[in-house]
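Of the protein chains in this complex, one is absent; all others appear in place.
What follows is chain A.
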Amino acid sequence: MSANPENSRAVEKPMGSEVSNAKQNASKTLAAENADSAPMSLEAVRQELKGAKGKKYWRSLDELANTPEFQAAVEREFPSMAQEWVDPVSRRGFLKLMGASLALAGMAGCTKQPDEIIYPYIKSPEDLILGKPMYFATMHPFSTGGVPVLVKSDEFRPIKIDGNPEHSYNQGGSDPYSQGTLLDLYDPDRSQHVTFEGDGREWAEFAEAFRGKVASTKDGSGIYFLSATFTSPTLARQWQEVQKAYPKAKLVQYDPALAGTVLASGMNVRYDLTGADVIVSLDADFLSGASYPGFHRLVRDYADRRRQPENGMNRLYVVESTPTTTGMKAEHRLGLRASEIPAFTAALAQAVGVAGVNPPSYSWTDEQQKFLAALAKDLKANAGKSAVLPGVYHDPALAALTLAINNLLANVGKTVFVSSDSVIPLPSDQFGDFKALVADLNAGKVDWLIILNANPIYDAPADLDFADAFNQAKIVAHLGSHYDETGHQAHWHIPAAHYLESWSDARAYDGTVSIVQPMIDPLYGGHTAHDVFQALLNEPMLSAYAAVRETQKANIKGDFEEGWRKALHDGWIADTAYARQDKARPGGPSIPKVPTPTPKDSLEIIFRPDPNIYDGRWNNVGWLQELPKPVTSLSWDNAAIMSGATLVKYNLEEDDIVELCVGKGRVKAPVMVAPGHPDESITVYLGYGREFAGRVGSGQGFSAYVIRNAWAPFYATGSLRKLEGKWGIAITKSHYQDHRAKSLLGQGSGDNSLEADEALGPRGIIRYATLDEFKANPNFAHEGDTHETPSLDTSLFPNWPYNEAYAWALSIDMNSCTACNACIVSCYAENNIPVVGKQEVRIGRNMQWLRIDTYFEGDLASPRAHFQPMNCQQCENAPCEQVCPVGATVHTPEGLNMMVYNRCVGTRYCSNNCPYKVRRFNFLLFSDYETESLKLMRNPDVTVRSRGVMEKCNYCVQRIQAAKIEADKENRNVRDGEIVTACQQACPAQAIVFGNKNDPNSRVSKLRAQQRAYQVIADINTRPRTTYVAEVLNPNQELEETPVTHEPAKG
């Protein structure tokens, strides 16, 4: 079947009807009387949304309900208490200090700098030019597929991690996890000593005891290894050799986020979305982070098909059980409870025509049936040009069903590829093995339990009572990067080396093998699992380096030394990617029994790895803790995330504490509402509630592992009970509200925040159209009731021509951005941005220079969201500069708005006057000047800011300067693409483009010249240098008329 792509696209209703409709509704909503409602009254929210069919935007529920508290909040420049001294330095203490410093103030300028010492090398390393960074390719080994990275190294200290731009898999894109591993390397709380029952030991002592014990068993009986999922082919080979020598030794791989999934058991289905006109995600969160295999590639291919809608674009359907950015980016999204998803998929398979599927009988609502029918129709019309992606955290039946659908639609071989080989070298039934281990422990069969990079005391399934079983082992040795929960209970603890400190290897999603090469000597003399296995073999001292070389002899063709050097240089071994199998398989896979959905009135609890800290391994990484989670903007915590209807049903309010119960487990959790969450369902993220994570992570949130059982690892039926008190969660999204509507040319009502009133209003912060609207009117972003971009040239200040060789500008493609947050973490690393802590975030002092604003639109139960990365817009006519009394923020001739930190006296007038709310103030001494390990991590080209200083995005001016100096030396202009900002570099979707707008051939100039390009709040004559490319959606006409109000599903 070959459907014309034009036909498959919806024909939009005539232009204009929606706009006028929206206008009417906007006035209606503004008039709505709900100022007296209780805090967070859901009724008020409903009222607000009722009938608001048009483009009504909101950023948080408080904003939507428009409560008095919210209004009060927007009237303040900073969130409540932001002005207060709530840190340990009390106000009185501060005054005392001030008295002392006033006395010294006159002399402060005269103090001498202390002497600085220069420590030169003894022998200078070859090829090192001090002051010039070096770049080395390596791979971040991750259980869903290694991420090829390029590490920036300053004096051989890794200071920045980015995707390897030459690697065909991610082409430079990265993700928050990979970015965050840098701070993980320098984490001051990493364990530093080998210990035996708390006493200091040496590695050699351990190796001797270990080797002696294992050798004495002859066959390895009683020796058990419990490891995180292997990612290294070399490690697998070493284990197989150990197995050969000691056949009765046992290996259990256990990764809490991976156990029970088809990935762990070695299923390898890959997708190529370049050829997919229709993409269907069945709880597959493939746009928000590396926890979905192939994220980097998928998000890029997805975005590539949306960059130029005039050349055709894909359509994304998402059926999901918890709101994710993937769902929010979808043209059509259906929220279903997790247990309904396999059944829905089965019904879809049947509708598409897969033989031999017996979907469990279930009473789907009309809306769901309509969605299913339209989806099936669209899929059939796009056979061979579609891709159906299954979620990871589901019964294996889901993966089998989607493969069957893809197979039937002849997608296999075109957009879907199946390999027998997997990125995991030793697939296993992780829960099965783990249960067997617990049984053996309880039976007293375990003499030595060696735990490799795992933390089972913390993250084992609750029903297995691992902690009790653990004590039955005679000796437990723990290899881990931190002295964590397991480390505390083990006899031996051995510090593990970070992947940036050690040799290893791993495979990327596409199968390419990369060598993991060390960037720095182990900071604390750590060892790796390679060393542990090698200690049992014939050459116990053989290094991981030698072992990896040995393994890769099979992969490196031609002269080995040359090939090895090339592999290290390039970051991959050529010709190791999986072969693409081209044909659909007749018959397709056999389909296991599809689980029946739980009753509609039972409360379902969904367990997901955290989008920031995954399964808890990055719990102590401050950047990732502080990073607002996608969609919810929650930082520093996890929560019981539920829908508004569920909130009402259980008579809860946001931030209440509830007790969640599953089986015997109980845990206290804060309540949080996420728009679009299915009813009678609660999402909890794994990875929090750690006892011994370190100074950053310990005690944050609650441990969802307490209620997670091996019999229901992905979702379970549970119950909740309201407890007294409030939790105090930190949500960042309400920090940046502003109150400008009143002054807006007299049009605003003064009731709403900037976003609610103006996203739609005259300012059009978010502008988008459907594909048909766009085709009918390519200039939609600048026309219509609300979207005109006024060309104001009047200013009190002289107009600067900006006719230098360079005028820097940034373009952000709203169609490509999927809000994965990689840019924010990249910015942290590049610009030495401090982490402030939960209490400071709660009062609005988080320091990210770049944030991703989420604008929800439409119904509370099934919203769409628009993601807008917001950094300093580098206004040509910058309001901040005009109010600075000391000239600390000034313009450069090339149009950058600079902060001169040493001039700033901290009046914060600039922040007051910034319409974009992108300035960040160091209320306290947030930068850590003391911790030694963190000093190694800093970018030497960026000042570490002290207390009382304002800071903000400057388009990575240090990179601009470096490129300009290089260009000046070579007597040329800076080439387009030579300067890449940190956010641009990290973006896996390539949504961010930086360049010179005075060069008409630069990428950024072309993007700015597009008709869809628009500026935010340009009507106040700020003339921002950042432009946004308006979104174009490609909806299915049949599904366009979605019901406005979404009743909670009733059983």
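To be clear about the criterion, a residue touches a chain if its C-beta (ideal position, glycine included) is under 8 Å from a C-beta of that chain, and two chains touch if they have at least 3 such contacts; residues count from 1.
To be clear about the criterion, contacts and distances are computed from a predicted model.
Choosing from "Transglutaminase-like domain-containing protein", "Peptidase M16", "Quinol:cytochrome c oxidoreductase pentaheme cytochrome subunit" or "Sugar ABC transporter permease", the protein name stored in UniProt for the chain missing from the display reads "Quinol:cytochrome c oxidoreductase pentaheme cytochrome subunit". From the options A:420, A:590 or A:971, the residue with contact to the unseen chain in the full assembly is A:971. Touching the chain that is not shown, out of A:954, A:990, A:1005 or A:1034: A:954 (per the contact rule at the top). The omitted chain makes contact with just one of the residues A:209, A:520, A:925 or A:942: A:942. In the full complex, chain A makes contact with the omitted chain through residues 106, 109-110, 112-113, 115-124, 129-132, 804, 890, 892-894, 896, 898, 900-902, 941-943, 954, 957-958, 960-961, 965, 968-972.
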